[in-house]
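In this view, the complex is presented without one of its protein chains, the others remaining in place.
Then we have chain A:
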Amino acid sequence: MEKFTTLQSTAIPLDIENIDTDQIIPARFLKATDKQGFGENAFRDWRFDKSGNINKEFALNNPKYSGSILVSGNNFGCGSSREHAAWALTGYGFKVVISSFFADIFKGNALNNGLLPLQVSKAFLKELFSLIKTHPETKLIVDLKAQTLTIKNTDLKTHFDIDPYKKTCMINGYDDIDYLLSKKEAIKAFEMAR
């Protein structure tokens, strides 16, 4: 897993609530047996129509917006457990997703792939959307160590929560398998005692 410490980037506003993982990566693209290539199909049915024409209305296709931060509406990542959604977002180039609420499995999948799910208050999110939409050049600064999200050249700043263990993993690029393997003897002892 890639290490994550700080990031400065513009952001793409995807002002829609309850974005499910079927939208992030439709089921027909789940037939691959490796983790490559999902980025090109991220939000496929929102980015393109059925004939493959670009949907100009969609935020990701709007040339005004760019960057490795996705700002999304409440309850992002609900639905299917498919980790392919996290692979699609990282494959597309996102390193951070900001929302006021993340579905549990998606949140875990994101953290396991070095994609930071950054939860902010509904009020902060609303301000963020309005700012990015009017000033797409706005830079956001994510500092994982300090657990802060700062909007450059403004007074806007917020603290975000993250599980301390997951924070350590992201900063150091560790994954859970390394930790679990270090616990093998305890696991065997647990099995014996049952």
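One rule holds in what follows: a contact is a pair of C-beta atoms (placed from the backbone, for glycine too) under 8 Å apart; a residue touches a chain by one contact, two chains touch by 3 or more; residues count from 1.
The rule we apply is simple: contacts and distances are computed from a predicted model.
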Chain not present in the shown complex, as UniProt names it (candidates "Hydrogenase", "3-isopropylmalate dehydratase large subunit", "NADH/ubiquinone/plastoquinone" or "sn-glycerol-3-phosphate dehydrogenase subunit A"): "3-isopropylmalate dehydratase large subunit"
Given A:Thr10, A:Gln23 or A:Ser68, the one touching the chain that is not displayed: A:Gln23
Touch criterion as defined above, residue of A:Thr6, A:Asn55 or A:Ser81 at the omitted chain: A:Ser81
Residue in contact with the excluded chain [from A:Thr90, A:Asn109, A:Thr138 or A:Thr158]: A:Asn109
Chain A residues that touch the omitted chain in the full complex: 15-18, 20, 22-23, 26-28, 30-35, 45, 50, 73-75, 78-84, 86, 101-105, 108-109, 112-113, 163-165, 175-177, 179-181, 183-184, 186-187, 190-191
